[in-house]
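The complex appears here without one of its protein chains, the remainder shown in place.
Per-chain numbering from 1; labels A, B and C assigned in written order.
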Amino acid sequence: MFDPKAIRKDFPILARTVHGKPLVYLDNAATSQKPRQVIQTLVECYEMYNSNVHRGVHTLSMEATERYETARQKAADFIKSPAPEGVIFVRNTTEAINLVASAWATDNVGRGDEIVVSEMEHHSNLVPWQKVAAQKGAHLKLLPATDDGVIDVTALDTVITPRTKLVSVVHVSNVTGAVNPVKEIGRRAHQVGALFMLDGAQSVPHMPVDVQDLDCDFLAFSGHKMMAPPGIGVLYARLSVLEKMEPFLRGGEMVREVWYDHATWNDLPNKFEAGTPNFTDAVALGAAIDYLNALGMDAVRQHEVELGAYALKAFAQLEEVDVLGPKDARQRAGLVTFTAGDIHPHDLGTFLDHEGIAIRTGHHCVMPYHRKLGLVATGRASFYVYNTNDEVDLLVQSLKNALAYFAHAS
Amino acid sequence: MFDPKAIRKDFPILARTVHGKPLVYLDNAATSQKPRQVIQTLVECYEMYNSNVHRGVHTLSMEATERYETARQKAADFIKSPAPEGVIFVRNTTEAINLVASAWATDNVGRGDEIVVSEMEHHSNLVPWQKVAAQKGAHLKLLPATDDGVIDVTALDTVITPRTKLVSVVHVSNVTGAVNPVKEIGRRAHQVGALFMLDGAQSVPHMPVDVQDLDCDFLAFSGHKMMAPPGIGVLYARLSVLEKMEPFLRGGEMVREVWYDHATWNDLPNKFEAGTPNFTDAVALGAAIDYLNALGMDAVRQHEVELGAYALKAFAQLEEVDVLGPKDARQRAGLVTFTAGDIHPHDLGTFLDHEGIAIRTGHHCVMPYHRKLGLVATGRASFYVYNTNDEVDLLVQSLKNALAYFAHAS
Amino acid sequence: MLPNDLDELYKEVILDHYRNPRNAQRLDDAHVKAHGFNPFCGDEVDLQLRLNGDGAIREVGFQGRGCSISQASASLLTEELKGKTLAQTEALRQAFRRMMMGERLTDEERESLGGLEVLAGVRQFPVRIKCALLVFSALEDGIKEHRGRKR
Partner (left out) sequence: MLPNDLDELYKEVILDHYRNPRNAQRLDDAHVKAHGFNPFCGDEVDLQLRLNGDGAIREVGFQGRGCSISQASASLLTEELKGKTLAQTEALRQAFRRMMMGERLTDEERESLGGLEVLAGVRQFPVRIKCALLVFSALEDGIKEHRGRKR
């Protein structure tokens, strides 16, 4: 049985108070909290077998290497990568996308070619492509969003053309919460011979993601949004694509042989992991994956759909509150982005913080789409496995209080 | 009083055994062990105020941001950076150098220009420049090493010329252990109008390093070699240089304003920190710096010079053992790279591991210099604050045993 | 039910300035133009100053959008600027910044703040200090630019 109350006991931070109130942590789309199993794994690394991986014949190094590669296997299995070498450890989603924008795009995008993203991209899946477009004389094109905040599949055939070399879209929007129709988008991308990349920052932590089923060539995600530490993330890539790519960063471990004037590259995945890797956080990501697998990703998804539905219904009772994104909770992730009357989101954030409730306020690194909607900033409550209906109730009650407070005060 | 025996109690891993023998960890140049103060800092982060930095108005986010920026200030103070904005958090030394090779070199190196490194560079300070040279039609030139394994200052005037745009050298060699004459090298670099960069991976953890006194424009170092976790490192750069540089990675946090077709950049240091930063490991780096400061970097250096001198003397008793690098312990760091008769370093590594002793064997990511010396691989014992003369004695005794074992066996 | 310090932040007068910003006009031929933008929240303020012959501020214009603190702070500031020289404005900015940092002000400094003193409560909310300072950094840049142009 999926029991958030029991799960909460695994997360030490949830026992703390903020301004004298129990912490209600609803900023999970920004970063998640960590269970003691993950924290303990880190402590164990440092107390038992901390060492430089891949580089020593001594026992510590061997133990560390084994755990690092086991973590890679776990990450590969988690997203159904056919081989562990398809998993490149990076810092975060942003670095993963930059890796592709640098190492892949350099040799594969030319003048007049097109790169297609959507209107609702996070800056991390937009700004790197602006650079590629500018450097290569390529065109950066946008898949529009429907009024419901979902990528509009009716535009696929016109926007994605034979000149398109890459289609890179957000799997689950961190603003509208929409689970985008990525299989259709990928199909169209492959139809025209383009590669297909997914920004999985908001999907991989929250639902089963299968790179073979989605048929994507690249998938980027961040450990810190899925119970692992910051500082570790994954670029998954199809092996056949990876094999043909030039390296990204250069230096120790990614080389095979080095002379003063040139070098040859190591095998996958090392070729893309220059310098001492963040092995402890990778191992901790493995522990986070174990934790999620024990819950079951279907159950995680189910819980968040239910929580989302509960929140949508409650928000609908608040006249002054407008919610972005799809109406149907099954079409969206467990996050609710909203405006509350004319209360500025920052003022709302401060007010809620005083009630112990942490939500995110701002443009959520999605400025252009906010601008398009005529918004500067919004509030966002985002859920994870440890959130409960009670917490949603608290949020809604506090929203009411805020609306009254700022109305009264004016 | 500097007391390694007392210091050892702070490092939980030093209590473990390997093959039934107490661990003798002499692979500190690869990565260092972590004191409980650093481990505890990480645990505290995760249990008390884990959150996304810079992005939220809620209390957790505020607390996390404050600690992240305090860590930056500590890192700045540690190397005497005049401003915290001169400290860019990266993954490791390798990423720091790649950042410069990408963001700085792009706009500042042209056809026929020269980049100067030394013969004894780690791959991380060589391979990135090979790419710059190839892309720009620039020349990669080498400062030779003396027979003692120190960068040869008599070559400065001929190798560094008015066409030189950057001189980037290793401060302390991870192979010869030499503390290179970097002030003289920097002076020559600036004389011809070139910038001056230091690979501080082996110096910053082990001795006082003052960027103002050294007058360097860039300094790269890794947290994991100075008691902090892997996954965090620093690029220090002179503000005036940093201000004129284009960004490196693109995405969240490094932008000021974003439109669909272009973006503007955030202030320093954010401009160079794309995506969710590794805030917990940065905070842990702050704790590591506190720990080192409490010992005193002069005392740390003194301890390692003494240990190095003790080891050099002991090694000199072993006829079959040849040591690389300067003869005078004060001209070198606390690391000893050596060959032991015709025992292959890997066989030696395995033998020592069976005695509980961890040394590094291989080319230490410095292949070309090994090739130049006619070596394929060497053994390296490298010390830190917790190592003792007793451990050096154990190493020497085990080396004797190994020489006897392999001689007898053959 | 509500924590008291929230009322310290959201004083009546602050919310009033937020809802009814003063000097909400755009001066087209201004001598000093200041633009402030906070990339983290998207808040914006624009100030225009017209100076008279002896360098004192004659007229002020203000537009902006954002949270109550950033907008009220700007609106309150516009009420203090008229008649001040740019040097006096600079002193006011310093005094305000010092108040936000929780430093002890001299009587003279406190005096100079005028109506802006009502924002003292913000310093209990460290993440919001940036909001209060937004218009001041904008002004600093604007004045710098103006002086650069004169030279």
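Structural remarks
Just so we're on the same page, contacts are C-beta pairs under 8 Å (C-beta built on N, C-alpha and C of every residue); 3 or more make two chains touch, one makes a residue touch a chain.
Keep in mind the model is a prediction, meaning the values are calculated, not measured.
Counting contacts over the entire complex, the absent chain touches A, B.
When the omitted chain is restored, the residue from B:367, B:385 or B:399 that touches it is B:367. Checked against the full complex, the candidates A:23, A:96, A:255 or A:284 give a single residue touching the omitted chain, namely A:255. Against the chain not displayed here, subunit B makes contact via residues 19-20, 344-347, 350-351, 354, 361-363, 367, 370, 376-377, 401, 405-406, 409-410.
Contact between subunit A and the unshown chain involves residues 54-57, 61-62, 65-66, 255-257, 266.
The working rule: only the chains that are shown with their structure count from here on.
Chain centres here are Cα averages; for subunit B and subunit C they lie 46 Å apart. Contacts with at least two other chains are made by residues 40, 127-128 of subunit C. Residues of subunit A in contact with two or more other chains: 19, 346, 350, 361-362, 367.
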